[in-house]
Structures are given as C-alpha cells and as structure tokens.
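Every protein chain but one is kept in place in this view of the complex.
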Amino acid sequence: MTPELFTQYLFAGVTYGIIYAIVAIGFNIIYNTTGIINFAQGEFVMLGGMFAISFNHFLPLPIAIACSVMVTMVIGALIEMVFIRWLEKPSVLRLIIITIGISILTREAALHFWGDTVRALPYFIGNEITSVKILGTNISPQVLWVIGTCSVIVGLLSLFYKFTFLGQEMRACAANRVAATLCGINTKNMVTLSFMLSAGIGALAGCVVSPITYTEYDSGTGLAIKGFTVAIIGGLGNSMAAVAAGLLLGIIESFSISIVPLAFQDAISIAILLIILFVRPHGIFGSSEAAGLKEF
Amino acid sequence: MGRKNIVALIAMVVIIIGVQLLSQWCGKAFYLTQLTMSAYYSLVIVGLCLVMGYAGQISLGHAGFFAIGGYVSAVLTTHNLVQYSDLTLIRFMGKCGLLVAGHDLYGSALLIFQPWCACILAVLLTILIAFAIGIPVLKLKGHYLAMATLGFGTIIYRIALASKVFGEADGISEVPGFTLLPGLEVSGSFSARIANYYIACGILLIGIMLLLNLINSRMGRALRAIHGSDEAAEAMGVNIGRYKLYTFVISAVFAAIAGIFLTHYNGGIGPSEAGIMKSVRYVAIVAVGGMASIWGSLLMGIALNFMSLRGMFGSYDDLVFGSILIGIMLFAPEGILGIHLWKQLKSLCSAGKPPAERPEEEDR
Partner (left out) sequence: MTPLLDVQALNKSFGGLQAVSDVSFSVKRGMIKAVIGPNGAGKTTLFNLISGSLPVNSGKIIFNNKQIQGLPPHKIAALGMSRTFQNIKMFSRMTALENVMIGRHTQSRAGFWAGMLNLPGTWEEEKQIRAKSMELLELLEIAEFAETEATSLAFGQQRAVELARALASEPSILLLDEPAAGLNIYETAELARLITQIRDYGITILLVEHDMSLVMDISDEIVVLSFGRKLVEDIPQKIQTNNEVIQIYLGDGDA
C-alpha cells in the first residue's frame, strides 16, 4: 500500500465517517429528548440532498442549500406533529414500527416525486476533477467541505446545548421529562424541536456530501443503519463519542476494500453492528446502567 | 384445540376447495397461481405471528430466513456437481441416493442434489442459523432487538446480492420441480397448477394446525404468560430465554419451508426476497391481523398478498404496506381483528346505558 493510497483511503474513511457521525448525532438528539430511535433519520439526509438539487435549478447554490435545510426542518416538525405528538404512552414496539413506517412513506414519496434517477448537487468548487494536494495526495475540495461543514455543525451544537437557554431546556428534557415539565418547560415543543434539529443537520450533511456520493430516493436506508451502528458504538445519546465512533467506522469500512470485495462492504458495517449489539450494547463509551431505554 | 378453532379449520378447508372450484367455473383459473404464492407467504406470516404476538419479539429480518431456505435449496438443486464426480464425498452421496443424475437443457450431464435432500439440508441450515442468531439477539430488547433483526436480514440480502454462487442481482433460476411423492410435484408447470394450489394450501393448513396446537398446549400457555408478565412467568418456573428461542427457531423454519417450496414453484429466487421491504411487509401484515391472532394474520396474509401479486397496488406496492403499517400502529395497535376494536365498538353501543351495565374498558 503506497502512502498516497493510504491517504486516499484515510480521507475517504473520514469523509464517510463524519457523515455517519452526523446521522448518529441526529439519532442521539431525538433519542435524548424522547427515547425514540427515529428510523427515518437517514431520509432527512436524502431529502436534504434532493431538495437542494431541485431548488438549484432556479436558485443559486448556497440559497438552494439553505432553503433545502429549512424545508427539511419543516418536514421533520410535521412528521413529529402528525405521527408522534398525540400518542399517549406508546410502547417501544409501537414507536419502532411507526418510525419504520415513516421511513418507508418518505422513501416512497421521494420515489414518486423525483423518480429513481440518481442525482447529485454540483461540486461547490470546480468539478469532479478538481483536486487539492494534501499530504502528497490529490483530494477533492468537496471532501474538505464535508469535513469542515460537519465539524462546524458539531461545534455549533455543543455550543448550543451548553450556552443557549433553549439548548439547556432540551438537555433538561432529556435528563428527566417530568421534572422538566414541572419546571415550566414545554416538553412537547422540545420534542418537535429535536426533530427539527435532527432534520436540519441531516439535510445539511446530505447537501454537502451529495456531489461525492450522489443522491437517490433510497440513499437513506443504508445511512440509517450505519448511523445507528455508530450511535450504538459510541453509546446511545453520547454525541461526542458518536463522532469518534463515526470516524472509526468510516475508516474501517474504507480500508476494508483492500481485503474484501466491494460488494461486501456494507455487510461489514452490519456485522460490526451485530457484534456490538451482542457483545456490548451500551457501546464502547457507554455504561450498562445508562443503556436502559429511556421512557418516552 | 378448542371448538372454535376446529370449526375455523373446517371452514378453511371448505373455502379452499370452494375457491378452486369457483375459479374453474368462472374461467379465472389463473387466480390459483397468485393464491398459491399467497399461501406460501402466509406460512411465513403465521410463523412470525407466533414470535411477535406470543413471544413478544419483533423481527425485521424474517425475510432472511425465507431467503436462506429458498436460496440453499435452489443452489443445491441447480449447481452442477458433475465436475466433482470423482471426489469420494460426491460418490458416497450418490450411492446413498442423495444425488440425482440427468441432463440439462443442452444435453450435457447434470448431477444435482435430490430435491428432498436439498430441502432437508436447507431446513437444517436454517435451524442452525436461527439458533446462532437467536441466542444473542433475543437477549436484546426494544430498539436494539429491532435493529439486530434488521441487520440480520440486511446481511442475508447483501450476501445474496454480492455472491456469485447465489447469482448476484439475478438470483437463481431454472430451479427444477420438487417431487414430493410420485405424481405430486411442486413446480410451476401449467398442468400441475391445481395440484400445486392444494399442496400449498395443505402445507399452510398443517402449519396452522401445529401452531394452534402449540398455543393451546402447556407451552403455548407459558408463552402467553411471558407476554402477560415475564417476571411472574419466571417465578412460576417458565424458562423465558429458552422458550423465546424455540419460538424464534420454529418461526424461522416456517419461513424457510415457505421459501423452499415457493422457490421450486416459481422455478427461481432473487435477492429481493431477502430485502427489508419483504420483512417489513410481513410485520405489517401480522400487525394488521392482530398481533396475537393466527387467524387474523392468515386472513390478512392471503388477502393482502393476493392483492399485491395481482398488481392491484401497482407501483405503489411498498407505499401501501408502509401506510398500512403506520395506520395500524397509530390507530389500532391491536390490529383490525384484535379485541381492542371490538371492545371499543361494544362500549360505543352501550354508551347510552347506565354505568352499571357498561362493560369494563380494556386497559392498555
């Protein structure tokens, strides 16, 4: 393996890995506030890319992306309000099936709205041949966009949770819903907000990665599984660990091409998921007590 | 088994025969093909009903077991072993009557596994995998369990899609017929259409009888107790872990058998049979039929699969099942035929009566 190839694999791994991490963080945001695992998380990423591509036909790129993120956030809020808000003490099983159903509906709606063609946003800078030399290897600047944008997302999120009032309210809701309600926090709105936030970051990630990975109506499912794997590895609810876990999975997956045929690449991350679930379901960084599923 | 169930079984036999005669008379004999396929899919569904309704476990990967059964049987009955006929193992198996020699379409020599043998091997492999997966997976709860079964199903799908031996995206075709008994063959041939319809219904009938027997037996009681309160069930001596595992394996075998027979009937199998959408479809139908209702699952299984296979949902197929899934979960989690809705109707009717006469509202 030449140093160039190594660096290529590394950057590929980091790029995909950080996207998985963003999906995982999306899972965590909703899980932390509600105890639900939103199986439709991957669809937010897909919608982000799809909307941006459509808007880009008549709007300049940055505005298209901004609109796409906003539209996806609205959709996230609508999903929560239509399907989840009014449920009374639903069982875990019921919620799982509902979010799976939402995932399917979103995917099918996307299929009928946009068809099954594979699309992509144009590269933010240049095109697919443009490259920048980093560590002696040619890297597409889009990769830097992905890494940069996602890092900014993670950074802003932690600032949001630490320093803004809204962020603290959401953390209160996550820690203890009843107590938060007693403090006057409108927990129902917090839930909707967490869906909007997850949708937003997912959409942004979808836009930024679209030139590299392309977007199609069912790009969401694979991402959801991998994002979930990453969330579990890091310990459900722990977003900093999710970033580390995401990078780990991305890099493992990327380097696995040198050992295993490409077609089996997806099977590797699923195998990792199963191993983690069987051996250490609370994740590498989590504790077994925290692994008890939260009440909705 | 209970009087109600025996009556229902007899009714089922009558309906099966009736439908066949009716289709002949109306000249729509081709409906039998879709009904035969629906019957096999319903076999998967009633098995899944046992796991979801009685053991209380969700399985989003049951299509994986269907695929294991179908693919293994397909591979063993299509893979030409002629090139290995010098190996002692092959010659030994041939002597035992496990292999059958013949000629393929182009006239060259063909050596494949006997369909019965392939069937048994496929089922054995399924049992092995079901135990191997079941032991760790069933220790998980809620979301973890759902994701683990989803992951299992997806792995099977990926393996089927990526492996040359499984035909990659095209799957395996030209799977020969499966001679159950002299004169009775499971295959897609035109002349055997009616016979195959009865074979499929017969297998489904046997499956349902086994399940109904189980539910009304000591073990079935134990399973229902687990569903009611697993702490109390354990205190009464019920080995929860083991029983859930056995239930899981039984349902896996049901799915595998359905896969084997359907593959021989269709003459082939493709990776989509292992896909998430198929697994979700099975779960949706069990949910609609009422999680713990074998008859509900059966009725919905036949009805919905038949409609889907006849193309009544067009290109909105997956959308329909996704909507059914959400709809049921939002509004009637006990299923359409579940007790819940019935009790709601009863209390609606008695809403005008004085309080003493109102039936108890069911606690959820």
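Letters A and B mark the chains as written, and numbering starts fresh at 1 in each.
By our rule, contacts are C-beta pairs under 8 Å (C-beta built on N, C-alpha and C of every residue); 3 or more make two chains touch, one makes a residue touch a chain.
Small disclaimer: the values here were computed from a predicted structure and weren't measured.
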Checklist entry - Relative to the complete complex, which of the depicted chains are touched by the chain excluded from display? => result B
Checklist entry - Of B:27, B:237 or B:314, which residue touches the hidden chain? => result B:237
Checklist outcome for this item: Out of B:24, B:80, B:229 or B:315, only one touches the absent chain, namely B:229
Checklist entry - Which parts of chain B are in contact with the chain that was left out? => result 1, 210-211, 213-214, 217-222, 224-225, 227-229, 231-240, 246, 250, 292, 339, 360, 363
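The definition used in the following text is that only the chains that are shown with their structure count from here on.
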Checklist entry - If you average the Cα atoms of chain A and of chain B to get two centres, how far apart are those centres in Å? => result 34
Item to check | Touch list for chain B against partner chain A, complex | outcome: 58, 60, 136-137, 139-144, 146-148, 150-152, 154-155, 158-159, 161-162, 168, 276-277, 280, 283-284, 287, 315-316, 318-319, 321-323, 325-326, 329-330, 333
Item to check | Complex contacts: residues of chain A adjacent to chain B | outcome: 37, 83, 87, 91-94, 96-98, 100-102, 104-105, 107-109, 112, 221, 225, 228, 232, 261, 263-264, 266-267, 270-271, 273-274, 277-278, 281, 293
